[in-house]
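Omission of a single protein chain aside, the complex is shown with its protein chains in their original locations.
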Amino acid sequence: MSVLPYLVAGWLFLVGCHGLVTSRNLVHAVACLTVTQSATYVLLLAVGFRAGATAPVFSDIPVGTRVVDPVVQALTLTDIVVSATITAVLLALTIQIHKRHGTVNPDELRALRD
Amino acid sequence: MVVETLPPLMVALPLLTATVLAAAGRVLPRLVIDAVSLLTCLLVFAGSVALLVATGSRRVVSWLGGYSPEHGVSVGVVFVVDRVGAGLAALVAVLVTAALTYTWRYFEEVESYFHALILLFLVGMVGFVLTGDLFNAFVFFELMGAVAYALTGYKIEEAKPLQGALNFAVINSLGAYCALLGIGLVYGRTGELGFAQVQRALAGHHTDWLVLLAATLVFTGFLVKGAAVPFHFWLADAHAVAPSPVCVLFSGVMVELGIYGVARTASTAFSSALPAERFRPVLMVAGVLTAVIGAVMCQAQSHLKRLLAFSTVGHVGVFLVALGAFEPAAVGGLVVYVLGHAAVKGALFLCTGILLNTRGSVDEAQLHGRGRDLPLTRVCFLAGGLALAALPPFGTGLGETLSEEGLSHAGFSWPSALFVGVSALTGGAVLRAGMRVFVGMGIPPSIQGETSVQGEISVHGETRGVDENRETEGAVRSVPATMLAPVVALLAGGLALGLLPGLAASAQDAAQQLLDSAGYAAAALDGIRAVPPPTPGAETWSLSGLLFDMVSTLLALLIAVTAVYSDRLPRLLRGIVHAVRLPLGALRSTHSGHLGDYVAWLLVGVTLLAIGIAVS
Partner (left out) sequence: MSPRARLVLFAAVTPVFAVLFFLAARGLPSFGSDFHPYGDRAVAVAIEQRATDNVVSSVNFDQRAVDTLGEEFILFGSVIGTLVLLRPSPEERQVGQRSAGRVLPTTRLAGYLLLPVSVLVGLYVIAHGQLSPGGGFQGGVVLATGWHLLYVAGRYLAMRRAAPPTVLEITESLGAAAFAAVGLAGLGLGGAFLANVLPTGSRGELLSGGTVPLLNAAVGVEVAAAVVLLLAAFLEQAVVLRRVDYQDQR
């Protein structure tokens, strides 16, 4: 089952998309978006895993110990900060939408129909 | 100064200015804020011009942190600048300068936040065109996104900008996460992130589903930004509601950067595993769909900014078709077309902003005849419409001609008809609006009630531009020079692009560099930076090209006049207009403003893209 961890990423992505497609509340939709982003964390970390290895921090382990890939961990950290900040902007928009539209249900937002 | 230090400086300097503006903006006088931001832009522009000169003979490679590669490997991130990168950075700087000049008397209450956000937006775009690393591109892509979402929702007093910004933010973020999934797959296979390193690492592998899906996902991220059908829905929503100077940046260059992203990664990172022929059919099919839907939707709008937004979608389709050839001549034409389009579309958006600020509306019907006493704006708007219809000698016309000829040399003659059609329909829509608003042609429509505007197919509940707030405090009586100057300058620039003698040849060299994957990798990793000498003999205007351009301009005028005087059409023609009502209504109803719809379409797009690349 060596593909299973990768498939978790795909699963998270699709579950998040399903939430976005069926969402009836923008706060829920924003949360679903962060679920799709979690897929990227899982994929990156899974790709960087090395069997039987420890964290790439050498303060208390000898040099040469098997460690997992530090690069994906750095990328994931960057990714998490990006996610948190974008979420803040989205939630700020949601608050204002609630004030202007009186609803946060995407089905009831009708300002931009063509 | 060594030219290699310029790319990081062009990123660092505006960042520092933005921090100063955010920290000290409350105490600085408005004049200082404007001057400092403009000066920063001009410095970035100067840097990109220096890079343009330098890239005539070599690629400019900067390893950040000084981690230059040893034996072709490195742990650092690299900026690799070629002609296209330098040119796009220059375009970004010019458009930001225009937007900031326009804002001089605009948004009186903005404090310095608006300027700081615009400068961060500048950095996002400049960084994206300079970088040579997949993950770093994602970071700059997200920087571009985060500020763009906030800028779109800037007018919090209104309902529309907020919904537009949310749709924009969710769809673009989802696109970016698709790209990051793709990057994860690439990293898993190659263990590398640099464009050049990935290219070399993939060369040893056979092409399988992993590479296919990775390329698809990365392209999806870029094509969402590039507003290709069916990822384009956010564009009209965001462009219709964002402040006008921001629209200039969105339509003029941000969307085009999506196409640049596809071109760059296709010709570097994925080029060894997937030759360009694999991408050609999907890009061309997507391009045709995008062009047709954009142009048709453009005709159906009465909200001026939405109209311009859909015309951008139409042109993006044309750009995708031109890129799909992956031939230097066609891509060179594309480069010229992008520059010309940016100038013209920027000027048109700013004209619309002037209408909003002097007349309090961006609705074609409501503004009927009310632009007659804005003489200079009238001239500029109508000239912009003609330029969009590819009237020679505007840069748009030259770009269209060059791309058409490049494509037909590569064996594709059908795009000419498509290009002429898109120019005629989008230019025609702008001219129609211009004739009604600035000349007062046709019957003044009655705004009250649900009577549809003559010649238009009105669907109940469509987005109209009638209840928009001004972006200045109070109505602007006379149009200030700082608003008109950028309009005139952009149009003059659009005209100059078509007349510059060396532009076509230079663009073709730029395209050659862009498509040269081996040269890119050698520059990044082996220090072999020289580029082939300029190819002499690239032609500019040709007779057949001029002819095509004239045809599209005349068609645009014909479409515009027909639409304005549709009440006098013979019965038969009116019957035809009536007959397209149903399919058009169906197409329009897909642009529902509903987030869930857009996400579903995005998934459809990813899947079709993957299948398309797989079967090619």
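Note that the chains are named A and B in the order they appear, and that numbering of residues resets to 1 at the start of each chain.
Everything below uses one rule, namely that a contact is a pair of C-beta atoms (placed from the backbone, for glycine too) under 8 Å apart; a residue touches a chain by one contact, two chains touch by 3 or more.
These numbers come from a predicted model, not from an experiment.
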Residue touching the undisplayed chain, where the options are B:G85, B:G221, B:G399 or B:G596: B:G596
Touching residue (missing chain; options B:F45, B:F140 or B:F195): B:F140
Positions on subunit B contacted by the hidden chain, ascending: 5, 8-9, 11-12, 15-16, 18-20, 22-24, 26, 62-67, 73-77, 113-114, 116-117, 120, 123, 127, 135-136, 139-140, 142-143, 146-147, 149-151, 153-154, 156-157, 185, 187-189, 191-193, 208-214, 590, 592, 594, 596-597, 600-601, 603-604, 606-607, 610-611
For subunit A, residues in touch with the removed chain: 2-7, 9-10, 13-14, 17-18, 21-22, 46-52, 55-59, 63, 67-75, 77-78, 81-82, 85-86, 88-89, 91-93, 95-96, 99, 107
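Convention: only the chains that are shown with their structure count from here on.
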Centre-to-centre distance between subunit B and subunit A (centres being mean Cα positions), rounded to whole Å: 28
Subunit B partner contacts - residues on subunit A that touch it in the complex: 6, 9, 13, 17, 20-23, 26, 29-30, 33, 36-37, 39-40, 43-44, 47, 71-72, 75, 78-79, 82, 85-86, 89-90, 93-94, 96-97, 100-101, 106-107, 109-114
Sites on subunit B touched by subunit A in the complex: 135, 139, 142, 145-146, 149-150, 153, 156-160, 162-167, 169-170, 173-174, 177, 180-181, 184-185, 187-188, 193, 236-237, 240-241, 297, 300-301, 306, 459, 461-463, 588-589, 591-596, 599-600, 603
